[in-house]
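Excluded from the complex is one protein chain; the other protein chains are retained at their positions.
This part shows chain A:
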Amino acid sequence: MANIAAQRIKREFKEVIKSEEVAKCAIRVELLNDTFTELKGEIAGPPDTPYEGGTFVLEIKVPETYPFNPPKVRFVTKIWHPNISSVTGAICLDILKDQWAAAMTLRTVLLSLQALLSAAEPDDPQDAVVAKQYKENNEMFQITARHWTNVYAGGPNINKDCDDKIRRLADMGIEEHQARVALSSYDWELERATEQLFS
């Protein structure tokens, strides 16, 4: 059966390369080995979202039972999104679980993930902290997501306020990413973040 999987990935790979989304630089796929079991995906942050301008790298693992079972996909680029773990990059998306259908392809999976970035599902969260912020303080969520896009995905929007607060924690000897997570989780309130870090 591994044969079907490799055959299909080969075909899909060609399909993605030829697709118009690649022409528009919206999605990209790269092979990581010649057995077609591991691939690297890339999606562009959709316009009019905090992810705009960023490029998000995905790890795609193709199981032996593909296409009867979905590929295992995870964000390698750190991202602030209710349905994606800010720690592991694990994705909560139904089509990657029980709603998978054998006719779906790498192209449709990447496009679905791009759609997920435009339309979060905070009621079915992967990251509870992010989802809570999304629902209770959406403005702060937008700022945080945009900042993460800038730092990790090469987005254009630099937020000086965020950077300053992180530097202040860094000056206290806290690792930058750890400081960013703490501040992000506490709506960028320096005191509460510091309290949490030193408790």
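For the reader, a short list of remarks on this structure follows.
Note that in this section contacts are C-beta pairs under 8 Å (C-beta built on N, C-alpha and C of every residue); 3 or more make two chains touch, one makes a residue touch a chain; residues count from 1.
Everything below uses one rule, namely that contacts and distances are computed from a predicted model.
Per UniProt, the protein behind the absent chain is "RING-type E3 ubiquitin transferase"; the candidates were "non-specific serine/threonine protein kinase", "RING-type E3 ubiquitin transferase", "cyclic pyranopterin monophosphate synthase" or "RNA polymerase II transcription factor B subunit 3".
Annotation: of A:11, A:61 or A:167, A:11 touches the absent chain (contact as defined above). Considering the full assembly, A:65 is the residue among A:35, A:65, A:118 or A:137 that touches the omitted chain. Across A:20, A:34, A:48 or A:98, the residue that sits in touch with the chain not pictured is A:98.
Residues of chain A in contact with the chain left out of this view: 4, 7-8, 11-12, 65, 67-69, 98, 101-104.
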